[in-house]
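With one protein chain withheld, the remaining protein chains of the complex are depicted in position.
Moving on, here comes chain A:
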């Protein structure tokens, strides 16, 4: 089975035209994340010009608040999850100069807590997802100096469990998506030596099931999005070869929808989230024709190379 690149490009381009579905309106709070998932997938598929650049940038900027944070949609409150998406999209389209990024950096830094963790917004939910958002965002903006990096690293280290994995907060069970967040943040901060790479590597490798797919925790079902969370983590700790690549590639390809898009598993409804993470997984597996993806940032390697030639990564 082969990757049906053109169909996926068509699928992503069609997403903005589904305004006659209730679904489209019910997911309005995820619109900015959706733009990130869609444009990143397009870039990795080699079709970064499939959407109108100016229109994408304007859509992102419309979600901006005066405090520098971004909401999921115009009129939606600023939040870490949408702020990172905004910065990623602007970086990918080389449009960071279109907004006051200094205000954004200050907004993000203001959400760090004294123990090093990050809140998602002013309401104070703590999660390692937000720590990742903060570190990734500030690294892209070259302003990691605004936060207490040592405290963040201490918090991340404390989240490592006996099985080698990481959870959402101190004491939480290991979960592959949060392994990505914690290992990704440590990788960006150049602190990967704090990870017990062999132990974590085995835990990650054991996510692979007989059908080739990966799950996110012991005794759970396989899901295409873990192709990203697990693979990127294995890649960052240098153990990508610990899973069976051929079987995983076959699994991801079998989750493609005949009308374009990739689903969580074969036979299910596709969506742009799983389309991106399926494509990212294939890129890490070295699937021919795909642009390389940066496992730390989940952005095209060409973009992060360009970013960090402007200012050294801290």
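Convention: a contact is a pair of C-beta atoms (placed from the backbone, for glycine too) under 8 Å apart; a residue touches a chain by one contact, two chains touch by 3 or more; residues count from 1.
We adopt the following convention: contacts and distances are computed from a predicted model.
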Listed names "Protein ABCI7, chloroplastic", "Geranylgeranyl transferase type-2 subunit alpha", "Ras-related protein RHN1" or "Methyltransferase small domain-containing protein", matching UniProt entry of the absent chain: "Geranylgeranyl transferase type-2 subunit alpha"
Contact residue for the chain not shown (choose from A:263, A:279 or A:298): A:263
Contact partner of the left-out chain, one of A:8, A:47, A:143 or A:274: A:274
Missing-chain contacts mapped onto chain A: 20-22, 25-30, 33, 71-72, 75-77, 79, 121, 123, 125, 127, 161-164, 167-169, 171-175, 177, 196, 198-199, 202, 205-206, 208, 210, 217-221, 223, 225, 229, 242-244, 257, 263-265, 267-274
